[in-house]
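With one protein chain removed, the remaining protein chains of the complex are shown where they sit.
All chains are identified by letter, namely A, B and C, in their written order; residue positions are counted from 1 within each chain.
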Amino acid sequence: MNLALDVIQALLLVAIAPLVRGVVARVKARIQNRRGASVWRPYADLLKLFRKQDLVPETASGLFRLAPVILFAVTVTAAAFIPVLHPSALFGAGGDFILLVYLLAIGRFFLMLGAMDGGSSFGGMGASREALVSALAEAPLLLALVSVAILAHTVTMSGIVLSTVRQNPLHLSAVYGFALGAMILVAIAETGRIPVDNPATHLELTMIHEAMVLEYSGPSLALIEWANAVKLALIMAMLVGVFAPWGMATSTSIAALVLAPLAFVFKLAVLAVAIAVIESSMAKLRMYLVPDFLGMASALAILAVAFTALMR
Amino acid sequence: MTLLLLLLVPFCAALIVLTCKEPERAVRVAIAAGTLQMVAIANAVWRIRSAGVVQFGRYLRADGLTAFFLLNIAVILALVLVYSIGYLRHIPAGRFSSPRWFYSLTFLFTFTMIAVYLSASLGMLWICVESTTLASALLVGFYNTKGAVEAGWKYLVVCTVGIAFALFGTIALYLAAVKSGVNPASALDWSVLMNAAPGLAATRDLVKLSFVFVAVGYGTKIGFVPMHSWLPDAHAEAPTPISAMLSAALLNCALYALLRFDTITSHAIGSAFSHTLLLIFGCLSITVAALLMVVQRDLKRLLAYSSIEHMGIVALGIGIGGPLGILGALLHTFNHSIAKSLMFFTAGSVRESFGTLRMRRIHGMARSVPFTSAGLVVGALAIAGMPPFALFISEFMILTAAFTASRYFIAILLLLVLSVVFGALLHHVQRMLAGKRTEEPARLKPLPSQFAVMGICTTYLIVFGICIPRVFANLLQRALVVLQ
Amino acid sequence: MVQLAFNSFLTVLLLLPAAILLCRRSSRTRALPSLLFLLALLVGTFVAGMSFWRGDRLALDLSWLTLFPFAFAVDRLSAFFLLIICAVGAPVALFSIPYVERHYSGTKADWMWALLSLFLLSMSLVVTASTAFAFLFGWELMTLFSAGLIVIDGDSERRRHNIFIYLVMMHAGAAAVFASFLLFLPHAPGLDFVSIRAAAATMPAGLRTAVFLLFFVGFGTKAGIVPFHLWLPKAHPIAPSPVSALMSAVMLKTAIYGFVRFAFDFFGGGPAWWGYLIMLAGAVTGVLGILYALTEHDLKRLLAYSSVENIGIIYLGLGAALVFMANNSPAWAMVALVAALLHALNHSLFKSLLFLGAGAVSDATHTLDIELLGGLLKRMRVTGTVFLIGCCSIIGLPLFNGFVGEWLMFRSFIAGSELPGIASAAILPLMAGVLALIGAIAAACFAKLYGVAFLGRPRSIAAEHATEVATAMQAAMAVLAAACVTIGLMPGIVLSPLTAMAQELLHSSGLPEAEIPIAHTLPFIAACIAVLVIAVTGFRRIKRITPTWACGLPTLSSRMQYSSAAFSKPLRKVFARAYKPDRTVEVLYANEPYFPQSIVYRSVRTTSFEKSLYRPAVDAIVGMAARLRRLQTGNVQVYLLYIFLALIALLVFMRFV
Partner (left out) sequence: MGLIEFAAAKALASSAVFLFITLLMMAAAKRISTCIILFSTQSAIMAAEILALAYAGKSAEAYAVAALVIVVKVVAIPYALFRIVKDLKASQDVASSTTGAQSVFIMAGLILLSFHVVVPYAKTLRLDEDLLAAAVALLLAGAFLMVSRKKALMQVIGLLVLENGIFLAALTTTYGMPLVIEIGIFFDLLMGVFLMGLFVFRIRDTFEHLDVSKLRRLRG
């Protein structure tokens, strides 16, 4: 029963990922009082791209076409780590947040290589900026997760979620506050949302993620877009799971099983709206202000870890 | 009788060589005399091994310590004679500088040094050490150039003054002995003094006064730092075989004299005073010599300062005392003499192929003279105390003794000095080996005999770097017993 | 039987130079010594493997030969490091057979093989020595032989300067190691490891701290800890590639072996501040090492700096182990030590792979400047793939061996929070942040390296016409890559003996298996990724080759691609304080003021400790020497004055003593 639930929640996460992007885009459009595309638009894009031919630059080597595949596979495997419906996941027991973070790192590394293989300046530009952002984002992300893991006295994702579920929401220690703050800032940087990177632009000055995938087309581009969507969903699910897991089905009763998906969808919707609001209320930061943005995240993460020792 | 033979052979050789006019005959006679000398020394060492102490008449005596230093002289003499066969072909004929004069003075020099080792009484010891200075002064000034004459004069004046103080020290000790009831006729005999040593404690400050004067006197001959100034000039200006002999044999000879006095003083008033003095001289010598090696410009002067440094290390070995310290010091004198003669032979063939010894003007040795540069590398690594070679063993012994006696300051200072010396040597040798060869052709092709000698030294250094043969080990033990 | 193999391994390495001399005459037996060398290394790997996995001890005593005790004893720790030496040595030897043939003529090649075998012998001697004399004998020889190997390769002014710095620093380090061994003397007369171990227990605290500081400096200089790392980026790049692979991958590990032997075997841990000092040194070394690597565009200098970084990571693990020992929780100390040693093994594998890759690239394109390379993956398929595996491992991506060591280190840092003291509970987890930062910057650095060198458009004709290297070289690199991947996927095969060795070393009980699940989950994750990859490739359509999109411009030239300096510019700007670059802009005006003829911008990194730490020290020594030189005035009267002053000084001294 548990295993089935695990597999379902992993597939659920991968399936609704494009939907989440659709919802975010739609809400952002509404805020900017535009009609905006339908919520199901990302699915249509994916289907269209899968049918198109795969254009490959002549200078590119085999790695160019391999990178999207590895990115997608790794991101989907990472998705299997996050407890969604009940506080355990397919790899939740054995795997832990260090493995999760470094799996995402594989995807990012191969995407950067794929971008530079294109042979144009956009790939190099995107990869270089991605290197800057990821170099500064990984440490706070890990430290935040470390602080939460210390409180939960375990390293596995399911263990962390289980310990937060058991606590009373009002008595959560300050560490969770700092960790949440750091995670949010890092999430924005990781998924390439507005203050750090504008997902919807093709302006050389500002794009990071888009620059890397400029050369891709057809199924490769589809895989990359889907992987990106899964990554967004995955990080939002992680935020929800680690900091507000209270709707999860702790027992296998029917009511709990019905309530869990609803709670998850509701929380995801709230997060999507929050992202949309942030995106439309802020302008993209200048490239060399991103380090201060992530510096803030590192400070919060260091405080979180320090407080785990002080508040013991 | 064997001891008398030891003295007669070099003396007669000196006279005979003087008579033969043509250089070839002189060389042949010299080689013959050399081999005879080897046989005599071997026989004497063998006799000492079996009999412990050999006495001849009132004034000649040889014990374990003498045997060890005799062996040193034998090896060095052999090396120098073989090397000088090839080296002499370009000595200018002058009033005093022709092969026959060279060989006779060398044998005279050997005669005086062997006399030092064999002399029983301290007065006789002083006379022979003074005569070594006189014999070698002419050899230092052999080339009769401006530099050689200046070096010879300075060597003669400084060493004679130094030795005069040693005489004053000997007299003070003689006075102390006579005052505490030793029969004046034999008051200067070393063995008599050794037995009467405890009695000398009564005239405590006289014995200390005598050791101070003797330390300054023989220290000048050994080349401890405040009194070392003659050494670089003498070694740089003397012909190569002679500077090898000066560095390898003469310094050990003066050290032998100081050792004789040190044993008497430590038996009389305890070794604290004399060993502190030796430690002071040792630390001064290694520090100043190491620093000066960094800024040297002439290869032979560099080697001279390295001799001062190694004599400083030997002084430290003896100063630290203990069986391991003294054993290390003795072994270090032997290893150092071989390694230093190897370096001087290399310097000789460098002068022959490049015409100069100024290190800035020597480039591209590795390509033009591969065998000499191999010798230079082996020699430099050996005197820097690197592992595969023998000096690493003796330095390891002295360091072990220092740490066992928990004299941390001295040990740390020695380690720092060894690093500075290694840096200095590497800096100089690297600049000479590398780079393009200067165009003008090689002046003189070094002879195979010179390379043979270098080969012998290298094999010695490597073999003694790994293991010490049984025979040599108990010779060292026997020398240690005398000093204990 | 294993003992016999061990003895034959040592003798073959010792006698190889003689064999070279014998069979260099006839061309038929010319290749014999190199094969013999390879065979010896394989035997060595077998011996080390048996002793490491099965734990049987070997001993060989040569004290009858030498004056001081000179003996070998292979316990599990020595076997582990001997395994590193031989397991990395064998592929490097295989790689060198064609490499030496192509690059060096007759005598140089013979010298190369002779010194290589002696170099490996001296390292095995260091690792398996069981007496101080043997250890120090091997320690100094190791430096000499490696310097000899570097000297063979070439003879320019810069090389001489680098070799000089390398030898002098190594000698200074060796002096510190000398002192640390000999400080045991008053208590341990024999200076063999057994009596040293006994003496270490009874030593007074002050002496223990002195020994600790000495061996920290001594082994730190050899390992390349930051203030003493100056020689590493100077010596490794100028060595021939197989030698720099051996130096970087294996020689640095002998320093780690020395440190572990002293800190854990002799002393069995020490006060907590030891651990903090080591962790601080490791953190600073790691961060600065990778930051300097980021700015390099010479392939080998970059890899040398990344060795400094990895040594920093290993020291982080060792520091954590020391802290755990100080707070007497040996179980987690064992995990931290296993993490450090595993990272040492992994580093030796992927670093030698990368250096051999660099050798292959330099063999094919005759240049090591990645600004002139590009598009090599298409032209050198095997070297490219193998280099990619090396890069992935060094960054510590899962499914490759770099990750396992770092995961264990993370795990032990997090476990540090359970320690009683506030300080250790706060510092250890924060070190996890430092490790993550190092890993992230390493990812950026090696993405730059691989992206600029192997992908995109070739930036020079040499890179354009690069062809694949000899098969033996490819095979050697493939073996190392396979090792990296197998350890990455199934770390269990190495973890279990390592844990056993660490327990034996720290006398600690084992950890519950649940705490370290890594060995079981990695294969499942790998399987899941593999399944997904195969599934997704099924969707793919035929591909169409088109020219790269150039915003409508006619053609894209290779100069339009991101160069390595451009790639690392953002990060260099962020970490400007670490580089303190002095930037010069020269503007050349033709004749009118506002229209410059040429603008030259130059930015040079200044923080390499040479100017601030080493230059003043050398100048002080030379200054003192110059002043002393003036004492030798040349005037006889002054010399006589020195003698009289010395005499009077001693007389005064005598009066008071």
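To be clear about the criterion, a residue touches a chain if its C-beta (ideal position, glycine included) is under 8 Å from a C-beta of that chain, and two chains touch if they have at least 3 such contacts.
Only a predicted model underlies this, so the values are computations on that prediction, with no experimental measurement involved.
> Report, in label order, the displayed chains that the undisplayed chain touches.
Visible chains that the missing one touches: B, C.
> Just to verify: which one of B:55, B:160 or B:368 makes contact with the chain not shown?
The missing chain is touched by B:160.
> Of B:26, B:88, B:114 or B:137, which sits in contact with the chain we cannot see?
Final answer for the missing-chain contact: B:137.
> Among B:17, B:33 or B:124, which residue is in touch with the absent chain?
If we include the chain that is not displayed, B:124 is the one touching it.
> Could I get the residues of chain C that touch the absent chain, sorted low to high?
Against the missing chain, chain C presents residues 629, 632-637, 640-641, 644.
> Just checking the interface: what residues of chain B touch the absent partner chain?
These residues of chain B touch the chain that is not shown: 59, 121, 123-124, 126-127, 130-131, 134, 137-138, 141, 144-147, 149-154, 156-157, 160-161, 164, 167-168, 171, 174-175, 178-179, 184-185, 188, 203, 205-206, 209, 232-233, 236-237, 295-297, 301.
Keep in mind that, in the parts below, only the chains that are shown with their structure count from here on.
> Once the contact rule is applied, which chains count as partners of both chain A and chain C?
none
> What's the farthest chain from chain B if centres are computed as the mean of the Cα atoms?
Ranked by distance of C-alpha centres from chain B, the top chain is A.
> Determine the chain that sits nearest the middle of the structure, using the mean of its CA atoms as its centre.
Per-chain C-alpha centroids compared to the overall one single out C.
> Centroid of chain A to centroid of chain C, CA atoms only: how many Å?
Chain centres of chain A and chain C, defined by C-alpha means, are spaced 36 Å apart.
> Please report how many Å separate the Cα centroid of chain B from that of chain C, as a whole number.
Centre separation, chain B to chain C: 44 Å.
> Under the touch definition given earlier, write down the residues of chain C that touch chain A in their complex.
For chain C paired with chain A, touching residues are 375, 377-378, 384, 388, 392, 395-399, 403, 407, 410-411, 413-414, 417-418, 422, 425-426, 429-430, 432-434, 436-437, 439-441, 443-444, 447-448, 450-452, 454-457, 517-518, 520-521, 524-525, 528-529, 532-533, 536-537, 539-550, 556, 560-562, 566-571, 573-574.
> Using the touch rule from the top, collect the residues of chain B that touch chain C in their complex.
153-154, 157-158, 161-162, 165, 205, 208-209, 212-213, 215-216, 220, 226-227, 229-230, 232, 273, 276-277, 288, 291-292, 294-295, 366, 381, 386-388, 392-393, 396-397, 399-400, 402-404, 406, 408, 411-412, 415-416, 418-420, 422-423, 426-427, 430-431, 434-435, 466-468, 473
> Of all residues in chain A, which touch chain C in the complex?
50, 52-63, 65, 69-70, 72-74, 76-77, 80, 91, 93-95, 98-99, 101-103, 105-106, 108-109, 112-113, 116-121, 123-125, 127-129, 131-132, 134-143, 146-147, 149-150, 153, 155, 214-215, 218-220, 223, 287-288, 291, 298, 301-302, 305-306, 308-310, 312
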